[in-house]
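The complex appears here minus one protein chain, its other protein chains still in place.
Each chain carries a letter (A and B) given by its place in the written order, and its residues are counted from 1.
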Amino acid sequence: MFFQFIDILGTIAFAISGALMAMGKRMDPFGVLIIAFVTAVGGGTLRDVMIGIEPVSWMKNMTFVYVIIGSAVFAVVFKKQINYLRKSLFLFDTIGIALYTVVGVETGLVAGLHPVICIAMGTMTACFGGVLRDILCNDIPVIFREEIYATACILGGFTYFLLLQFFADRHILFVIVALVVITVRLVAVRFKVSLPSLYKSEDNKQ
Amino acid sequence: MFFQFIDILGTIAFAISGALMAMGKRMDPFGVLIIAFVTAVGGGTLRDVMIGIEPVSWMKNMTFVYVIIGSAVFAVVFKKQINYLRKSLFLFDTIGIALYTVVGVETGLVAGLHPVICIAMGTMTACFGGVLRDILCNDIPVIFREEIYATACILGGFTYFLLLQFFADRHILFVIVALVVITVRLVAVRFKVSLPSLYKSEDNKQ
Partner (left out) sequence: MFFQFIDILGTIAFAISGALMAMGKRMDPFGVLIIAFVTAVGGGTLRDVMIGIEPVSWMKNMTFVYVIIGSAVFAVVFKKQINYLRKSLFLFDTIGIALYTVVGVETGLVAGLHPVICIAMGTMTACFGGVLRDILCNDIPVIFREEIYATACILGGFTYFLLLQFFADRHILFVIVALVVITVRLVAVRFKVSLPSLYKSEDNKQ
């Protein structure tokens, strides 16, 4: 069904983005598999746990597990092209947050949560996996490097509820929201909409 | 009711402390909103999830959501006075852990947990939001910079159970515990009770 299809597409995008970063860190196959897993299911896991959907979705549906393992294996097999692949990390990550925003908002609606909470669930589903990936890979969390990252998801969520009444068939709505998230992020990055200076003297960590 | 009042006060204090730090990091309004949210609900979310209260409290009560958004907007509006406001970050943070310690211990009691676990819940409710705020803002977690931070909450929790039998009316007890936490931390900071040296040569991260 269309919705599960979007969920799986997002899973593939994030699993590959996680595998790419893990290989960029020269992790071994198992390390790559773990980071791919965390990146792909991190956000959804937090969402399910906070809503009370337990065991969390991916633990009850082996499809996701196999998709993630397959994506990681794919990334490992093409290890040679790693330098070329790394350029596509940004692309896979962007597709991932777009699709997961839709998945998160929908899950919130099904659980009967308030629209504002649903938008929060969508943003969380989309951003948390990447944050965990970066923390485990010892990078500065993407959400902190370019906060337009989460902003794109929030705007996507708003779009969802703004247009909800106009779409009896949600399939088109899903696509529109995903495109809004992707567009906002691409435009933001294209026009260098990002944090001016990350570190200041009191940042002992630097 | 008095208890919810304390919870909301703590939420405001933490939302503002989160917004202040996010603005200090020059995040955009959305980034500020996210950090304010995480700081305010992080600890309570972990507590609820571990106890099994799902969907977690703040997701079922829009009051908290509006209070957090309001606090963040307030902080953004007064962006100009940021340098002045940042000085009060410590104050809001201290008020926050004091009130959240009470909230956490109470929640544990209502769930019928052992006193020791309740103290742990109170400490977690109080400290975890700030830890997440610091991790997302790429600062050294406050709990690590000055562990008297958590110590104050633990002592507050002990006070709660030491005096529990003497108070039929818990209102006064709540206030006393909060004051204990605030006093312990203020005294500790005033007399420089803190970690002598954080980093040692083997800390590759520095």
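For the reader, a short list of remarks on this structure follows.
FYI, a contact is a pair of C-beta atoms (placed from the backbone, for glycine too) under 8 Å apart; a residue touches a chain by one contact, two chains touch by 3 or more.
Treat the numbers as computed from the prediction; the structure is a model and nothing was measured.
Of the candidate positions A:Val56, A:Val76, A:Val116 or A:Val189, contact with the hidden chain is made by A:Val56. Residue A:Cys137 is the one among A:Val73, A:Cys137 or A:Ala188 that touches the chain not shown.
Counting the whole complex, the residues of chain B in touch with the unshown chain are 49-52, 54, 111, 113-114, 116-117, 120, 123, 131, 135, 140-141, 143-144, 147-148, 150-151, 154, 195-198, 200, 203-205. Where chain A meets the omitted chain, the residues involved are 24-28, 30-31, 34, 37, 45, 49, 54-56, 59, 62, 65, 135-140, 198.
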